[in-house]
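Accompanying notes for the structure given below.
Only a single protein chain was left out; the remaining protein chains are all shown in position.
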Amino acid sequence: MTGAAYALGVGAALWRRALLEIARVRGGLLPTIIAPIIFLLGTAGQFDRLSDLSDFPTSSYLAWILPLSCLQGAGFAGGAVGANLARDIEQGWFDRLLTSPAPRPLLLLGPVLAAMTRALLPTTVILTAGLVLGVSLTGDLYGLLALYVAAVGFAVVAALWGMTLALWARSQQVGPLIQNGVFLAVFLSTAYTPEVLLQGWLATFAPYNPTTYVLELARQATVAGIEPSWANTWPGLLALAGMGLLWGLVALRLLRRFSR
Amino acid sequence: MSSAALERDPAVQARVVTALAGRGLRIQMRRAQFLIPAFLLPLVLLAVIASGTSAAQNLRGFPDTGAYIGFVVAGTLIQGALLGGITAGISTAADIEGGFFDRLLAAPVHRVSLVLGRVGGTAVLGALQACVFLAVAFAFGARYEGGVVGVAEAVLLASLAAAAAAGLAAAIALRTGSLQLLQNLFPFVFVLLFTAPAFFPRALLQPELQAVADVNPLTFVVEGIRAALHDDPALGDPLTGLLAAAGLAIGATALAVWAMRARMRST
Partner (left out) sequence: MSASRQDAIVVEGLARAYGGLRAVDGVDLTVAEGEIYGFLGPNGAGKSTTVRILTTLLRPTAGRALVAGHDVEREAAAVRRVIGVALQEAALDPLMTGRELLQLQGALHGLRRGAARERGEALLDRVALQDAADRRLGTYSGGMRRRLDLAMALVHEPRVLFLDEPTTGLDPSSRATLWDEVRRLNDDGTTVFLTTQYLEEAEQLADRVGIIDQGRIVAEGTPDELKARVGDPVLHVDLIDPADAERAAGALAAHGAIRRRGDCGVLVQSALGARAIAPIVRTLDEAGVEVDAVELETPTLDDVFLAVTGHAATAEDAPA
């Protein structure tokens, strides 16, 4: 068996295993869907009139907040993968993987693939809910693709962040910390209003939060004032790559030092 | 004194309620898993909303409350109360799953005292949370024209709202005994919160949501808090808020007592 075929086999096997969680735990995915939908409807209802402000890039606040909810759902789905790793470490399952000859990066690849897959469900359900409530896809196919890339990419980042914490703490108690981190990354950004309308400390902070650019990437799908363009795309891709690389490398380093 | 007599002695039962309330509060303050949702989460959301949506003040029809954070902090008080209530329900479910509850039942304690202890403890927690949130908001620029009386009214309303949430959550915990279910109820706190004008004036809510807010009792509580803090009748009516909060607290406590009786019958 060649190295590539072996890597693929291990990755696929661990991916399947991680997905069983969705298939076999009744309602296992509900929290990652329900919370963002409640947030979507509640926020859109509360702050609906913000879109009346001049400089607001769309007349529909729901269209503005929809991509955020998608990222939130995808991020929680990714973070859950990290929390599951913490459980696997605590319960001893991870030892089984560690005593196998599989190259160490592959042990993280399976969960990352699972995070990507898991992210598709909340993203699609939330997007569909928005479309049913009258949001239109102003960005056409390009925008839609950008939204999915942003959501899936953010899930990968959240998964790597979560696995980093899991490998560091080796305890399930780290679960809430993982999800709170995702929560903060999403909300300490241009979550509620565009940068031009931000006031106070967030106006200073949001431009330094990479998630702001991932949001921008995703908003090409439904926000009329953010047109699908490379200029609106590359900062988000760069932010995803940067965050993914950072947490991926830290996670790998922690994994390599795991037996010390 | 026989155990039946103990159960009827109001002085004894008052001590029981106080002791149980104290225990509930101590657990609340010692565990990060309860402290984070009760204190940290509302403060983070307050910080994000106060900064992230403050452009709303430029909207026509947005009331003037000085600093924007002074307007939204009322929503934070309600959010804290609801989350505090849920954690009280989680504690109850954990007591049931962990067996501590059976020990309480085996003691000569009136069943109503068990419920009142939990609700009372959470009411105190709600008042504490409100004081913290109002102080933090003050530090970041909020000013309360209602003075000490206004702040006291606001704290009382928040405390009653916490009692109401605790009663409701305890009722669910007593009826189901499921820790998992209670934990999954967290998102629904936001349903109650977002269907009231927690962070935005009722007149400026999305029309469909406004219709829901008109009948959500929490609407009157949050508006009452706002009116009391800023001594501005245009923002709401503290008395209506008090009636709504007290009604909710009494109703939810009654529901918890009923759930307790039902639990006793079924076990």
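Each chain carries a letter (A and B) given by its place in the written order, and its residues are counted from 1.
Here is the rule we use: contacts are C-beta pairs under 8 Å (C-beta built on N, C-alpha and C of every residue); 3 or more make two chains touch, one makes a residue touch a chain.
What you see is a predicted model, and the numbers here were worked out from it, not measured in a lab.
In the full assembly, the chain not pictured is in contact with A, by the touch criterion defined above. Residue A:9 is the one among A:9, A:207 or A:242 that touches the chain not shown.
Of the candidate positions A:98, A:121 or A:254, contact with the hidden chain is made by A:98. Considering the complete assembly, chain A touches the hidden chain via residues 1, 6, 9-10, 12-14, 16-17, 20-21, 24-25, 88, 91-103, 259-260.
We take it that only the chains that are shown with their structure count from here on.
Centre-to-centre separation of chain A and chain B, using mean CA positions: 31 Å. Residues 33, 36, 44-45, 47-56, 58-59, 184, 186-188, 190-191, 193-195, 197-200, 204-206, 208-209 of chain B are the ones touching chain A in the complex.
Residues of chain A touching chain B in their complex: 30-31, 34-35, 38-39, 41-50, 52-53, 61, 176, 180, 183-184, 187-188, 190-193, 197-203.
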